[in-house]
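One protein chain is absent from this view; the other protein chains keep their places.
Moving on to chain A:
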Amino acid sequence: MSGLAMPKPDDATMRRRDEIVADMRIIVPGEGVVDAENSMRAFESDGLTAYRQLPLVVVLPETVAQVSRVLKYCNDRNIRVVPRGSGTSLSGGALPLEDAVLLVMSRFNRILEIDFPNRAVVAQPGVTNLGITTAVEQEGFYYAPDPSSQIACSIGGNVAENSGGVHCLKYGLTANNVLGIEMVLMNGEVVRLGGRHLDSEGYDLLGVMTGSEGLLGVVTEVTVRILKTPETARALLIGFPTSEQGGQCVADIIGAGIIPGGMEMMDRPAIHAAEDFVHAGYPLDVEALLIVELDGPGVEVDHLIGLVEAIAYKNGSTTCRISQSEQERLSFWAGRKAAFPAVGRISPDYYCMDGTIPRKELPRVLAGMRELSEKYGLGVANVFHAGDGNLHPLILYDANVPGELDKAESFGADILRLCVKVGGVLTGEHGVGVEKRDLMPEMFNQVDLDQQMRVKCAFDPNHLLNPGKVFPQLRRCAELGRMHVHRGQVAFPDIPRF
């Protein structure tokens, strides 16, 4: 691992490994416990493959009672636990720890109930994101959040990461589409939040659980909202001589009151890589390419296409194609959807970043990235969820060249610092995990981070669930609980009092 400090393995736990494995076999009988090294290899990393670590043991429970017993067992004995869904995290959220049980939820793979009148689906957490849509599409429904890993990623993992996707500008993130969950706390207690009704009776624990990266509880059931599939979708493929013009076009579309179903931008290196790969017919003489997709009733889509086309011309677009068939619409997307593998063809390795910025800062951030690219001597291609300002710079490097991974990571960190500097954030949808953990102080001061860790203390006071993720430095809950009381001060005299 390139300099990533993880919590020091607990010697007592390591010494008791055989006993722990045997106890896990009692709690989860059958094939549910994996301890052979060669079998555990499949679990040693997630989607962030630069980091690898074998776990203490892999446990694949099948029932909520088993999850509860595993967690209680580990809590009582001070054993760490790392939860894992499908293992598609791009930030190392499911990276195992040497002394931790890896709790894999993939056997929770059933859809429990489809409720069309209330437009809800109740699923076990290991069901894939796409699996939910597949289960309801014959009735003309779908589940809106669509992370690019949707064929593989699990709905439980989506809750842990608050996953987004191309359509979240119009339809929201996971947090806006989940109605309820059942989860197990580290002490084994089973708690239900929400359900098929809306809003919480008390504190919005569902809101704080969503995107908590597996540090607060293990999700054992998810209830999501499904939506009626839009009647039609059409797309525009618009090229601009400068990224500024592309950015202004995005701002003007939104300024006109239009929220497209998807709005994606690519820069010149990404356009060329994608075109070389899939021959989507992308223009090669532009600096920025915008895909704008409009969905809804045909009459609405046609109306909005006209408005967007006019806005594009006003902003100096040099090319503007409008899809005339479903096949053509998909061809516009083909290059964008293949952007990551396309970049993979022009570089031995690439490192995908995930900052979000205020949209208007795009030209400044792109210029900054060009400077950094020269400084580090590494190329960068950009794909960009333009509607919501979420950047995915792909840093090109070669892991076989000594030092290049470190250089790529430093380059990436500098990009994220730039995002924060212009008013943005470290991660839009991939999560902090281990990848951006040590950058958290760029965005938050110690008081901010301490208050977040205190939330962790309410759920898991011994820091046993997924430690080493999200927070750069773990502080004991007892220490976090101490108060610094400003005793003896009078309320400041300049505050009006009555």
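What we mean here is this: a contact is a pair of C-beta atoms (placed from the backbone, for glycine too) under 8 Å apart; a residue touches a chain by one contact, two chains touch by 3 or more; residues count from 1.
Heads up, the rule we're going with is that contacts and distances are computed from a predicted model.
A.B. asks: From the names "Carboxyltransferase domain-containing protein", "Iron complex transport system permease protein", "Glycolate oxidase subunit GlcE" or "GntR family transcriptional regulator", which one matches the UniProt record for the unseen chain?
C.D. replies: The chain we cannot see is, by its UniProt record, "Glycolate oxidase subunit GlcE".
A.B. asks: In the full complex, which of A:R25, A:K72 or A:R119 touches the chain missing from this view?
C.D. replies: A:R119
A.B. asks: Among A:P55, A:P83, A:G214 or A:P230, which one touches the chain that has been omitted from the display?
C.D. replies: A:P230
A.B. asks: Touching the left-out chain: which of A:E19, A:E189 or A:D398?
C.D. replies: Final answer for the missing-chain contact: A:E189.
A.B. asks: May I ask you to list the residues on chain A that touch the chain which is not drawn?
C.D. replies: 115-120, 140-141, 161-162, 164, 168-169, 172-173, 175-176, 185, 189-193, 195-205, 207-208, 210-212, 228-231, 251-252, 254-259, 296-297, 299-300, 303-304, 356-360, 385, 388-390, 423-432, 436, 440, 443-444, 447-452, 454-459, 470, 481, 483-492, 494-498
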